[in-house]
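Following this message is one structure expressed as structure tokens.
All protein chains of the complex are present and in place, except for one that has been dropped.
Up next, subunit A:
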Amino acid sequence: MLQSKSFVRKTKQGKVVKVVREHYLRDDIYCGASICKVCDSSTARLSPSASTILILDTNVVLNQIDLLENPAIDDVVVLSVVLEEVKNKNISVYNRLRTLCSNSMRKFFVFSNEYHKDTYVKQMAGESPNDRNDRAIRVATQWYQSHLGAAARVLLITNDRENKRKATEEGISAETVESYVKALGQPGLLDLLVQPAPEDVGMEEVEDLRPSKRKVIYSEHKPMSEITSGLHRGIYHQGKLRVNRYNPFEAYVGSESIGDEIIIYGRGNMNRAFDGDVVAVELLPQDQWQEEKSLSIADEEDEEEEDVHLVPSSADDAPRNTDLAQGSVGGTKAVLCRPSGRVVGIIKRNWHSYCGSLEPMPMPAGNGGIAHALFVSKDRRIPKIRIQTRQLGNLLDKRIIVAVDSWDCLSRYPSGHYVRTIGEIGDRDTESEVVLIENDINSRPFSLQVLACLPPLPWSVSSEDLANPCRLDLRHVCVFSVDPPGCKDIDDALHCTTLPNGNFEVGVHIADVTNFVHPGTPLDDEAAQRGTSVYLVERRIDMLPKPLTEDICSLRSDVERLAFSVIWEMTPQAEIISTKYTKSIIKSCAALSYIEAQARMDDSRLMDPLTMDLRNMNALAKVMRLRRIERGALTLASAEVKFQIDTETHDPLDIGMYQIREANQMVEEFMLAANVSVAEKILKHFPLCSLLRRHPSPTREMLEPLLRTAAAVGLNLDVSSSKALADSLDHAVGDDPYFNKLIRILATRCMTQAVYFCSGDLSPPEFHHYGLAAPLYTHFTSPIRRYADVIVHRLLAASLGLYKLPTIFQDNAQLTSTADNLNYRHRNAQMAGRASVELHTLIYFRKRPTDTEARIVKIRSNGFIVFVPKYGIEGPVYLTPRGEKGGGEWVVDEQQQKVKKMDGSISYSVLQTVMIHMEVVEPQPNRPKLELALICR
């Protein structure tokens, strides 16, 4: 049956056009109930035993998606009209609903009521689209009831009073979510319910707990029309709000119209915006730019907490302008000229669910009823969230997930609802889980579809692979791998042979992952989504399923494996004469650890071929390294720590700095060389769609903290280029051996992180990799654990004519979004790794209060920040008891980076060594934290 839909639409140019579209109504849309005798039940999703079938109204889906995700709610029919409405209103809820519908464990069925001949509803004259959709929902419900007859009860769940009334009039059974959930008799579910906004409910339950607080705290958001016109006229500026990770009362809005970041101080000015929201900002008058800031700090109700954390590894992790946070007098000069503003409206919310715990509070007297609690997110950028719960006693010592529902301008905190419990606070598994959730890391097991893409096990090199003319047989070559001890996912191996002419043939062999991961398969999609493997202290979350990671692709010793090889001919001076790229078959003769490789090279008695190869390679690597440093590559240092984990309890036994040996540097050098060679090759063939990695040069502003610290100790650093910086870092030698490393660590944290990008998006000068001083760089050498390398493998294979280029490379936008996802995942993986180390540090020190040496890295008005080299952590040390706000007893000398006692008796300056005491304390129950205290000498 044909229906035509016609509607009037306004075009961008402001013309009004009539659009006519065909709308076919069908008779082959089935009801999805397996009990149905009439319909084709091959696609049925609803369970045969279902006595009640739920049909949801749009408002229920939009508000109660957390409830729907709970397995207690099942046998649900989702109408296409509801889906369409949800899609237009909230795309993230739509995606969650779609995931539910496609989840084979859940019984959600999508009924395309709009295309069914009996349930299609034409808009009546004078009827609003909303009313029409409500009617469509009712018609579909009625159809279901008459279609299924007595076999099942069809229940319409709606929170729209009008819709419910009409439904009842038409003889449809309808209920509100609240009454339905209550009837289920599971009190836990009630917490998942979003409390309706007051105007939706009747007078009977106006929740007003503290009438005294019923005053307007935030200014009203401007209506959308005003915002749009304001943006047009340039009085408002649109941008994404980013809250300072280290100071939740300070946020930035990157605005294109101003070309600079607008700073927003204080919750009042942030006006209920969350991190990631797209907001409209109004600039404050210039004379308030300064004043606002001090105001905001006075108005903070709880003083900002500074925790002990890992040393940041780059500028992205480091606090920005932290000296502002404490309101020190001198630090503000640098930021005087930054415009500041306030949020007038929120264009798009970025609300999702957050991980954290409830603020400790006494159990309310009247037990069993509803309790109101404040939820504190683990992510400090998120304000506290007010929730209602009926299971307060249960939740107090748990890590829970909470979703935000609304933020009224009368309320200091947003209100939300409980979603689920993760586990007990402080428990290692729970906290690890929190780390994963916080960083949006998918740690679920691989799905069956993904596992179905794996080759059958046990796998071995097939005769077709051997016969393939594109595959070079390198099984006779002595190939070996050097990795950290206990490494199971070995993705690189090396070989080095002496040629008759005195040159060397050096090969880098990388696991041929793309031979098993084909574009467009579920396996590939999953890997692209995960982006990278994540290494936590006690476990690893793989990007590819275990059989691939640890067996089929892993270049283990004494088994034949497929590889993608880069083979150079090098002179003894490490000049590359020729480069060859080929797929190959290798048989590794030894899987060495760094320690073993180092021991072999150092042991002068050993003269076997493998050791000779190692020594040759090491000699070459040294030359290459030297040349790279001459070009201006930075030798940066990080304070990476290594845990020794108890195999039984998985608790950390020991903790120490990660030691870097010559063997590490040797392998690294050849990997860098391989990456550079591959980058050149793929860019030559695919100038517009190669995936490369760049490292932007740090701006002078970013290096400012380093320069200030260096100046205070009388060191003059030249930061004009990477070469100059590298040289001056080399010359920075102090009286103690650790001084140079410390300066390097400080330099490292001023740098931004390197990022992946698509070569078509930028111009060649921007491809530069600052840290490595390489004009081109990419990632090729770890395809087992990084998806970027998989892409690069495909590009390289295509440039050699082995495969054709997958279609995604023709779509620049898609490639860019892939690169963005990789950057996001990469960054999250790093954050998760760091958080995991922090967690284990806490567990380690729980039983072991320690005295140790520390270096001052930053001066504050009431103390200083110290860095503990032995454990790679940094944290605050307070000179005055907290809460006294310095007390005026200590003075900061900004120029000299010193903090002095008033009477001049004691002073501490930056980079000075102090002794500190480290101990885990629990200022509040279930909230352990590591505290550093100065030991007076």
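The criterion applied here is as follows: a contact is a pair of C-beta atoms (placed from the backbone, for glycine too) under 8 Å apart; a residue touches a chain by one contact, two chains touch by 3 or more; residues count from 1.
Just so it is clear, contacts and distances are computed from a predicted model.
S.K.: Match the chain absent from this complex view to the correct UniProt protein name in "Trafficking protein particle complex subunit", "RNA-binding S4 domain-containing protein", "DNA-directed RNA polymerase subunit beta" or "Exosome complex component RRP41-like".
M.R.: According to UniProt, the chain not displayed is called "Exosome complex component RRP41-like".
S.K.: Using the touch definition up top, pick the residue from A:Glu85, A:Glu114 or A:Asp191 that touches the left-out chain.
M.R.: Among A:Glu85, A:Glu114 or A:Asp191, only A:Glu114 touches the chain that is not shown.
S.K.: Which residue from A:Val17, A:Ala72, A:Leu410 or A:Cys470 sits in contact with the chain not drawn here?
M.R.: A:Val17
S.K.: Contact with the hidden chain only, please: which subunit A residues?
M.R.: 2, 4, 11, 15, 17-26, 80, 98, 101-102, 110, 112, 114-115, 804, 807, 810
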